[in-house]
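Got a structure here, written out as structure tokens. Questions coming.
All protein chains but one are shown in place.
Let's turn to subunit A:
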């Protein structure tokens, strides 16, 4: 049997970016080899700066003018690199199509969705306007957009994120391409919407028979979708293998580290495996293996020359010691040094009751008026951003607050931190009711609650040295100079930085280090509750692991309580003692993390958990997924009954006589349950 010629072959692809005058050029891609067969799905995994997106854009010839491409990209044997722009344009969208990451910015805001899709049809096919429009409607129907004919006349901003990405896929498959390039197609989306969109990608692939190149940083998404995987690091492919083999027995230490660094939804606790250091700067690469500086297995030969991508059969790795890894199949923790975390155990429910409450929120509501009109503004309604949230955190406990975008997590957070009387409901922080706080008491209370924000760049003043940044909360509380001077080195050491970092500025640090600075600042005034608003979602996996380990360590050492807000359920599973799930401004389920994750009772929680892709291809294949229909509704209408009803699979399956309860009564969680659920018909 002869193997058929591959559809797309990338050979020794190199991409250089010209820099501003006086600076060295940056080589973003340094000799990438890839093959793609007809109908298969190739996953390209890597962290930011690994060159994965640049590789995808180079295949399409869509890099900016500052880039120079060398090497070869051949589609069906036809060379694409160096072709005249006009010929490339004829191939783009017809034979190779692309789905981009951010579906909001990927559509031209001033043209209707239907016109933009029809344009893609008419660029390559000689059809009249009406036929192109009919085709656009068919395509929208294919990707599951309800009422496709009406949707044609919508503008991009009128679509939700998930709908936009569906439309993007529809546009990409408009001309039945042979190759579909998807660059982080679900990264900007919530997890239930991600599940829908991945399903649509699969449908599109099935309908057109296209081969799919899926570029992603998310090992779970790749494990779920790909047949083969290429792992990229510092502009090269360091390992490439069929998906099962890659996850079961990685031959490159970087791949092994990545797999160990990801928190798992199907496993509890324990320290994660952080990869030490950070990716090298591509304009100043040392000779030898670019990963050697971070590699626990590095030997002197690694620094002499860069290893080539080679190996038995289809499993290739660019590592001198890949043979040993293949033979011994070590676990990530056996290769990488793992910090010993002091044991933290969640207290038993009975013991928990005796612990002092750090935060107690009940029935919290926050509405925002909706105004209309430019000259005469008038209130036309209200957004119920938070409408019935309850939170309960005891000393030394971590509560994970989970919800998709628009669920009201952040609003709830800022209501708590505002230390004001709530619009409705009750907030009790460290034993004090915020409705009855004097200004002075509020000021004192503020020191006992601190926050770490999502974006470590935006939350640090770029013009202040790190020492001054950390000193600010202390100054605000009137600490004297001597105490501040003593505290800064102490805090920096505590978060894993050096005392002499105090004199440097934020831009001199990497993302992970900046987040450590934010944590040091928050810890300066010795708070009892630390609010963490998506603290690791801006970080790469290998860096994120280190920060999560640090948080666990600090909690054990200092007896802190955390309110940890995240959209990433795996992170919550890893770190939290208890979890609270929000949907449309309400708490729908809360309880101990093991119970909620092992036996979720609310249909929304069940769907949410089933939507998270696991970084394990075997487990992924054997999983039953619950796909929720549609998008979360707008919180401006406060419908009677259960707000989850329109998307609820349980309600949809209910016999008629049981439905009215969901339609009329809004379910509320029982206040004193250990594992409470706001559903009339919860799973047992």
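Odds and ends about this structure:
Everything below uses one rule, namely that a contact is a pair of C-beta atoms (placed from the backbone, for glycine too) under 8 Å apart; a residue touches a chain by one contact, two chains touch by 3 or more; residues count from 1.
The definition used in the following text is that contacts and distances are computed from a predicted model.
Per UniProt, the protein behind the absent chain is "Peptide ABC transporter permease"; the candidates were "Acyl carrier protein", "PBS lyase HEAT domain protein repeat-containing protein", "Transcriptional regulator" or "Peptide ABC transporter permease". From the set A:107, A:336 or A:644, the residue in touch with the chain omitted from the display is A:107, counting the whole complex.
When you scan A:17, A:155, A:453 or A:505 for touch with the missing chain, the hit is A:155. The chain omitted from view is touched by exactly one of A:52, A:92 or A:516, namely A:92.
Considering the full assembly, A:120 is the residue among A:120, A:163 or A:316 that touches the omitted chain.
For subunit A, the residues touching the absent chain in the complete assembly are 60, 62, 64, 85-86, 89-94, 97-98, 100, 102, 105-112, 119-120, 123-124, 155, 157, 168, 171-172, 174-175, 373-376.
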